[in-house]
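Just one protein chain is left out here, and the rest sit where they should.
And now, subunit A:
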């Protein structure tokens, strides 16, 4: 009897079990949405594009290392970091191509950003919108952001693979040439500019406008020396239908503080914030701040990993304002030994205590209202500023042989800083294309120093292509003694990436 009872019990136990076992094995993730549940609604689309903006806060790109690549590698900046390898990556001593802080992190975060854009571009078309214009604007933002990241990838590594679809783990994308990358950037920007508005409502200020797309498009053509197309793109902002949105602000300093952000001079800004104090990963409370100032602030204030070349101070002092004063832009561009004497400004509340031949970047520092820095600077990065566009417009006109027309755009920039008209100060520049170009290089330096443009300029000007020109640069920046034309114009691709993807070749010379 007992045996039978037990047998029945066992049988019941096991059959009861079989019935519910499939339910038990189907355990949903209780923590977050699955990818399948997402990309269904307009709100999902908006969340998706927002996440793409969040990539600006990652250290591989715009919250840190991009400034090392663009500002310090150029002849404006250099590194005396006690972290030797970090310094080596600003002076063309690339030894370990996998060096995370110098190379791999930037590469990874670039593609991480592109992955987010690609998700929007692949998934949002399938979502129903009540207002199709809104959908087009979301897709246009994704295209703009993707173009922006490929633009900088092209500046840094040149021959990068174009990933244009949502990634899968097995992807080993093919390598593309620089020309192919530029073509893709142009395509994305052209499409984006068709759908982006001329301006956004207050709640959405900070998203790219049509003007931002046209400005970036112009920059791409500039790098390709396609001056006519560059001019046409810039026309929108300078003389065309977008003209009304842009105007230089009166106060030069307003371009580098958190006090007058998204102003009329801003063409495109990264919206930094100090609201979160977390780490830089993808966790809750992730930082939305910029760490540039913490890394570039002078010794004992910040990490002091990057500083400015002292020759810039001398360049500023070569020409006085119309009323015989020191160029006021110097005051907001650099910390230098004479700052307090020249303008009465201390540095983070201190008098000069650094070496006499040194200078430090002041733009985007917060010494205008505090005495220290941290990892959470809220100051928006003015990625594209109208003054830059005016000077590029002038450069394009000059290259097109319209030097005379170009002068007034340079003067618009100079006059804000009370500098004499260009042809008054340098009469020969009004007619001589070459002299104008050489002067424009200096005008760009004085206006835009420390704004991550110099490396791009040097490449465009061809100053890195031949040894003789590099020799000139190395007189003001000895790091360029290590520079080998044709090799160091671009970074090595991270070695692991080349090794693990049979479709990739290391850049020439590495």
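What we mean here is this: a residue touches a chain if its C-beta (ideal position, glycine included) is under 8 Å from a C-beta of that chain, and two chains touch if they have at least 3 such contacts; residues count from 1.
Here is the rule we go by: contacts and distances are computed from a predicted model.
According to its UniProt entry, is the unseen chain "Peptide ABC transporter permease", "XdhC family protein", "TonB-linked outer membrane protein, SusC/RagA family" or "Heptaprenyl diphosphate synthase component 2"?
Per the UniProt record, the undisplayed chain of the complex is "TonB-linked outer membrane protein, SusC/RagA family".
Out of A:179, A:250 or A:282, which residue would touch the omitted chain in the full complex?
In the complete complex, the chain left out is touched by residue A:282.
Out of A:119, A:159, A:365 or A:429, point to the residue that touches the absent chain in the complete complex.
A:119
Of the residues A:167, A:232 or A:417, which one touches the chain left out of the display?
Final answer for the missing-chain contact: A:167.
If the hidden chain were put back, which residues of subunit A would touch it?
2-3, 6, 10, 13-14, 17, 21, 24-27, 29-38, 44, 47-54, 57, 82-85, 87-88, 93, 95-97, 104, 107-108, 111-116, 118-119, 161, 163, 167-173, 202-207, 261-262, 271-273, 275-278, 282-286, 288, 294, 299-300, 302-304, 372-375, 378, 494-502, 506, 510
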